[in-house]
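For reference, the structure discussed in these notes is given below.
Only one protein chain is missing; all other protein chains are in place.
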Amino acid sequence: MTAQLIPDRPAPARARRPKRTYAASFMYDTPGPRGRRNVLLGSLISCVAFAAIIGYGIWQLASHGQFAAERWAPFTDWAIWQYLLVGLLGTLEAAAIVAVLGGALGIVLALGRLSRLRPVRWLCGFYIEVARTIPVLLMIYLMLFGLPQLGINLPTLWKLVVPLTIANSAVFAEIVRAGVLSLPRGQREAALSLGMRPVQAMRHVVLPQALRNVAPSLVTQLVSLLKDTSLGYIVAFTELLYRGQVLASYLHLLIPTYVAVTVIYLVVNGSLSALASRLQRGSRRGSRRRPSTQPPLPPLPATPHQEESHA
Amino acid sequence: MNPLIDNLGPLVQALGTTLLMAVVAGIGSIVLGVLITIARVSPIPILRTAAFLYVQFFINVPLLALLLLAVFALPDAGLLLPLTPTAIIVLTVYEAAYVAEAVRSGVNTVPVGQVEAARALGFTLAKTLRLVVVPQALRAVVQPIGNVMIALAMNTALAAAVGVVELTAEVNKVNLVAAQPILIFSSAGLVYMAIALTIGLAAGWVERKVAIAR
Partner (left out) sequence: MTRSTTRRKAAFAGALLAAVTLAVTACSSGSTNLPGSGSSSTSSTDAVFSGAPVASADLIISGSTMEKIKKRGKLVVAEALDAPLLSQQDPTNPDSVTGFDADLAKLLAIYILGKPNVEIVPPASETREAMLQNGTVDVVFNTYTITEERAQQVDFAGPYFESGLAVAVKSDNKDITSSKDLDGKTVIVGANTPAVTEVPKIAPTATVTAFATDPAAVQALIQGRGDAYVQDYTLLASDAASEKQIKVVGQPFTKEPYGIGLKHGDSDFKSFVNDWLTKIQKGGQWGQAWKTTLGTVTDSAIPTPPKIGSVPGS
């Protein structure tokens, strides 16, 4: 059953609720005739406003010749797209490695910062604060300039991955910590009172729920990370945005190239977010436990979306 | 220390531009982000869809591409503004999507019982949002919004690619002549660190002030 006032994705069309309600609609009484009329008016006005703005923009662009065929002709070549897609592979490769390493390290750091031992808490806190505030660009520079003088020469991929992991693990740690802290304390207390050790309580009760609660933030950070890999140009790592730059100077065409790059990012990141929320929704529905933020109230009338709330 | 001290005037001015962009875009993006989250619970379906698409678009597209398109494609679409305001607007619009996502997860941590109680008391949607939901949501996501503000401050460096004279652009210019990248970029990095630290401390202070015992 869904505890989210604003779900990750709008409800699918085959939802069992009547057409005019949506997840957060229980915030107010079902609108009467005047309310429905106002909603309709508002919909019409917004529709017309959006259409007008978009239409005006397209008309202006066309009148400046931005839609001329020869500006977009190079993008009918598969070779051009292939060039960009190989760059995309580099981006994905770096992002995947950073996500795995950074995520694992982030969870460890978050748990460390919540530990009962003060030195551990202090150490993890210090690392998180420092890693979060140093700009990633600077970290890459430091690795690029400093490490070889110590004799360490990393391959290009790791010159990008290591600084990104350090920076992102701190951000992941903060997100996970926020999730754990937002969980009612009763969950941990109940687990401990059942005889679980603190580590077990964390692993089986607190952490899964916390991660589920902050999953949107984690996915957002993952997408942000994918875009951060564009800093690879400093270490000459083959990735999408730099390849877009090379393409723009080859074709002498700025806007179509960056529109193409934007579309690729949109498709990749969009599907990543969609995939993540689909997996998350599936796993949430699969677990038959009632989510922690939902107190066990009997369902109110005229709020059909709560049908699934029976444990 | 020499090249930095020789160019202290322009560097401080560029730092001013950076801070201006960060502050204006920061406030703007928080306001816009909350409005977008409100649009996602509004009864008008078009607004809900538009808000959803807005967030999805700006979260999934890199900022540099957006800056370039805004600076170079928008004038052809009929909107020509000076560079710094354009950069501020793009930063606001971009980070607002992140703020909206953060506020959304905050709204989702508000217990449903709160909303049901508000409704039982006869609050309208606007009142429920203003008095019950949004304050509690914001309280829950002070740190994530702090993260977004830090990211915003770091992202102002990208405006250098489109001609805004801010700290990174000025530092690159100094390095062009002096050719001492480690010294110059480390100092610039320290300045950015100081900005991020300030924002982090501010977020921590706000979090402590609005914290409640659970």
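For reference, chains read A and B in written order, and residue numbers begin at 1 within each chain.
Criterion: a contact is a pair of C-beta atoms (placed from the backbone, for glycine too) under 8 Å apart; a residue touches a chain by one contact, two chains touch by 3 or more.
The structure presented is a predicted model; accordingly, all values stated were derived computationally and were not measured.
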Answer for the absent chain's shown contacts is A, B
For chain B, the residues touching the chain missing from this view: 68, 71-72, 75-76, 80, 83, 160-163, 165, 169, 172-173, 175-182, 185
On chain A, the omitted chain is touched by residues 77-80, 82-86, 89, 141, 144-145, 148-149, 153, 233-234, 236, 242-243, 245-250, 252-255, 257, 275, 278-279, 281-283, 285-286
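Here is the rule we go by: only the chains that are shown with their structure count from here on.
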Rounded to a whole Å, what is the gap between the Cα centroids of chain A and chain B? 16
Which of the residues in chain A end up touching chain B in this complex? 3-6, 9-10, 22, 24-29, 31, 35, 39, 42-43, 46-47, 50, 56-58, 60-61, 64, 66, 129, 132-138, 141-142, 145-146, 171, 174-175, 178, 182, 184-185, 213-214, 216-217, 220, 223-224, 227, 230, 241, 244, 254-255, 258-259, 261-262, 265-266, 268-270, 273, 293-295, 297, 300
Can you name the residues of chain B that touch chain A in the complex? 37, 40-41, 43-50, 52, 56-57, 59-66, 68-69, 72-73, 76-78, 98, 101-102, 104-105, 107-113, 115-116, 118-119, 123-125, 128-129, 133, 140-141, 143-144, 147, 150-151, 154, 157, 181-182, 185-186, 188-189, 192-193, 196-197, 200, 214
